[in-house]
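In this view, the complex is presented without one of its protein chains, the others remaining in place.
So, subunit A:
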Amino acid sequence: MLFLGLILSIFLFWQPSVLASVLPRALAIIPSIDAKDDFSELFQLIKQKRIDLVIEPSSSKNLKLYSHDENLYQHVLLLCPECKKYGSGLNVESFVKFVENGGNIVFVGDSGLSRLNSRLASEFGVKFEEPDTFVADYSNSYPGSDLKNTILASNLASNKHILPGHALNPKNSLVYYKGIAHSINSKNYLVSPLVSGSPTTISIKKQSLEDLTKASPSQVLSGSNLQLVSVFQSLNNARATFIGSTDMMKNKFFHISDSLQEPGDYRNKAFIDDLLGWVFQQRGVLKYSKPVIFKTSNNVSLESYQIRDEILYSIEISEFFDGKWVPFDADDVQLEIRMLDPYIRTTLDRQTQPDSEYATFSKKIVLPDKYGVFKFLLEHRRQGITWLEVTEVIPIHPLRHNQFPRFLSQAYPYYATSFLLLSGFIIISTLWLFSPTFKQSINI
């Protein structure tokens, strides 16, 4: 957040129009200015999130995502699936660069997706179906005839960071969806499904329904391989979501079944609200302190440690949740101490203090009996939260020559023997000296 503020303050110097506001800025690109009314409730939702929204038609000449490598907006909503071009020269690379600079994207597709949009999505590991296809589900479709081909998607990923409302009450969740399907690249671990098809969901061509019967099942995207909504978080923690339906963002779908709805139900509006909150970095964002490492025997933090020292590793992690920093809640934060291979891998214990925005994760660790330059790696990668990777490189020394134990219990036989030999020598010499034979030999 501080970082975003910093960008803004730089930004303020030369953009007098936003002087009044220090809110994060979002840009919504819509097909034409007329379409604004269809999305009015969506825009209202965004504004409620204390985001300064700029709405531009795709044909607008002054569409610009960044200037001098500095993003002009924090978030971009692409609500124009059929757009063949954006402004005067925004291409796939511009959007990729926008994400590389830390910008978040809400990408909305639909049947009739343009090539530009399709290529843009594929950069993120999301492969949309051909433009002339749509998603059908004849077992779970909307009963009314006014909204043809609207399906009821209930296969929502239960992720408390992305969809907290759904995670709390998973039974009554349902999303109305009408549009195109996509699949995700299994090699790309940054993208994951949020709403998948149910077993009866398929993607079919518009013109010829009979083609469906001819096509072999492997050629048809269906079931849980078919994605409706996916989320993406890049390595620099910029976020994006890919939605294959424009309609589900529209006012009409927000109120599709208001009359039938019961209080605990989770429908399009709540879903979109949760999803946008996540994409706009208002949830699941982590911050952490520099890890504190010190020797437990004397509470001293050193540049390097010795083998088998007992140290305490502790790190404070805080999570941004709905506008405030709260202690990060997880019981699976692991620390690895590795030198090519992990020598120690252990789960850190979580402690919280009341009224603290941090949770402390710590553990007493006996360092490995191996010297070398070790990497203390805390890697916590979970869907929906900031990728956490904290590394500290710390050398571990062997014992110095005078630090080994002086008296070993195993060696007592040797000590005993040496003293036995000494005393035996003295005894035998005495006996010999005072023995009669010796005296005789002296006398002779």
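Rule of thumb we're sticking to: contacts are C-beta pairs under 8 Å (C-beta built on N, C-alpha and C of every residue); 3 or more make two chains touch, one makes a residue touch a chain; residues count from 1.
Here is the rule we use: contacts and distances are computed from a predicted model.
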*Can you pick, from "EKC/KEOPS complex subunit BUD32", "dolichyl-diphosphooligosaccharide--protein glycotransferase", "DNA replication complex GINS protein SLD5" or "Trafficking protein particle complex subunit", the UniProt protein name of the chain not displayed?*
"dolichyl-diphosphooligosaccharide--protein glycotransferase"
_Option touching the unshown chain, where A:30, A:136 or A:191 are the choices_ = A:191
*Full-complex contact with the absent chain, from A:235, A:260 or A:300*: A:235
*asked:* Out of A:37, A:123, A:329 or A:369, which residue would touch the omitted chain in the full complex?
replied: A:123
*Mind listing the subunit A residues that contact the chain we can't see here?*
96, 99-100, 123-125, 185, 187-191, 232, 234-236, 340, 375
